[in-house]
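Notes follow once the structure below has been shown.
Other chains of the complex are left out, but the ones given are in their true place.
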Amino acid sequence: MADTLIKSLALLNTKAPYSNTAGKDALDIALIFGSFEQKVSLFFQGDGVWQLMAGQNGSIISVKDYLKTFAAFEFYDIDTIYVCQTSLTQRNLPANFHIEQVQVLNQQAFAQQLTLHQTILRF
Amino acid sequence: MYNFSCTIFRNKTVNKLAVMITTPPYSNLSVTALDYIETALKNGVELIGVFFYQDGVLHADAHVQIASDEFQAISHWRKLHQAYKLPLYLCITAAEKRGISDEQTQNISPIFTISGLGELVELSTMADRLVQF
Amino acid sequence: MATLHIVRQSAYNTDDFAQCLQVLNTNDVIVFIDDGCYNLQHSLLNTIESSKNIQLQVITQHASARAVSINDAIFTKITMDDLVSLTFENDRVITWQ
């Protein structure tokens, strides 16, 4: 592990999108790290998986829909997006997401991918 | 169209409402609370007051800045306060814990009445229903 | 003597809805709003005894915003007007948040 080690950040998203600001707070961090050309991966576990589901529409409940910003991930070179299969199954949810490049991982693979990051922040 | 009161026996109508708000303005939970309150008022429910407690006290903080394209809870409270003379009671003890002080009154939005938990006792006594949001 | 239960939290994340189910009495009404809408397919629903005659209702807009579909056979779709009305039609209210 040399001084030139490239660090990478994992953002572990675990809250549903609207009632809680956690998802938006994590997104703001992801975009800043992306704009500083730092490597960021997004993980979705527990109720965090609701953030990814297709067909949501926050405008119905007067939310400025930050989920639409997820479409900008490619622009920021954020292309590693993992979702926990166990969390989807528990909620009876299909792998039908509102952004592309989402990888569904089984529990073991999800846990393994987390270990490839030096810093893990959970929201 | 709707029946918003419930007549019990002959001469007692149950439609006095009080609401306690404990969620902060930057949460979508406050949108729901405001929707509930506005709907009640529009339908003629007698809303005797709203009491702000716990993180709900941030609604009264005159310095709160929410991005202009996001939901502005304070402008909705102002509208309801003006249109319906809706009393808005701020629990000052909960507020002080969160940095909202009445030593400098410009810290507190003037539509709010500075009060304490005694006001909650009063609301609870007067209201037919006290609902938490 | 029925109670209106307003459920605002996901049962996948917190214990609130499980606690609500513990205190149900006959003819009580449960309304799912906000993140409570995530509970519409939760297995805890199967633990409600049918003899208790519990009404299950959902604010349509709150479920739609979350892309949660409502099974008409189980849930009554309501509006905020209906929630206000239910506040007075029932004898008391508990908010599970």
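For clarity, chains are labelled A, B and C in written order, and residue numbers in each chain start from 1.
Basically, a contact is a pair of C-beta atoms (placed from the backbone, for glycine too) under 8 Å apart; a residue touches a chain by one contact, two chains touch by 3 or more.
Treat the numbers as computed from the prediction; the structure is a model and nothing was measured.
Trainee: Give the stoichiometry of the complete complex as a formula in the chain labels shown, bearing in mind that each kind of chain is drawn only once.
Mentor: A x2, B x2, C x2
Assume only the chains that are shown with their structure count from here on.
Trainee: Could you tell me which shape the graph of touching chains takes: line, ring, star, complete or other?
Mentor: Drawn as a graph, the chains make a fully connected set, so complete.
Trainee: Going by the touch criterion at the top, tell me which pair is linked by more C-beta contacts: A-B or B-C.
Mentor: Output for the comparison: B-C.
Trainee: Centre to centre, by mean C-alpha position, how many angstrom separate chain A and chain C?
Mentor: So the centre of chain A lies 29 Å away from the centre of chain C.
Trainee: Take the average of all CA coordinates in chain A, do the same for chain B, and state the distance between these two points in whole angstrom.
Mentor: 35
Trainee: Can you work out the whole-Å distance between the CA centroids of chain B and chain C?
Mentor: 23
Trainee: Check each residue of chain C and list the ones that touch at least two other chains.
Mentor: Residues 8, 34, 62 of chain C touch two or more partner chains.
Trainee: I need the residues of chain A touching at least two other chains; which ones are they?
Mentor: Answer for chain A, listing residues that touch two or more other chains: 18-20, 61, 63.
Trainee: Where on chain B does chain C make contact in their complex?
Mentor: Listed in rising order, the residues are 2-6, 14-15, 17, 22-23, 28-29, 32, 35-36, 39-40, 43, 45, 128-129, 131-133.
Trainee: How about chain A: which of its residues touch chain C in the complex?
Mentor: 15-20, 46-47, 50, 53-61, 63, 90-92
Trainee: Which positions of chain B touch chain A when the two form their complex?
Mentor: Listed in rising order, the residues of chain B that touch chain A are 26-29, 31-32, 67, 69-71.
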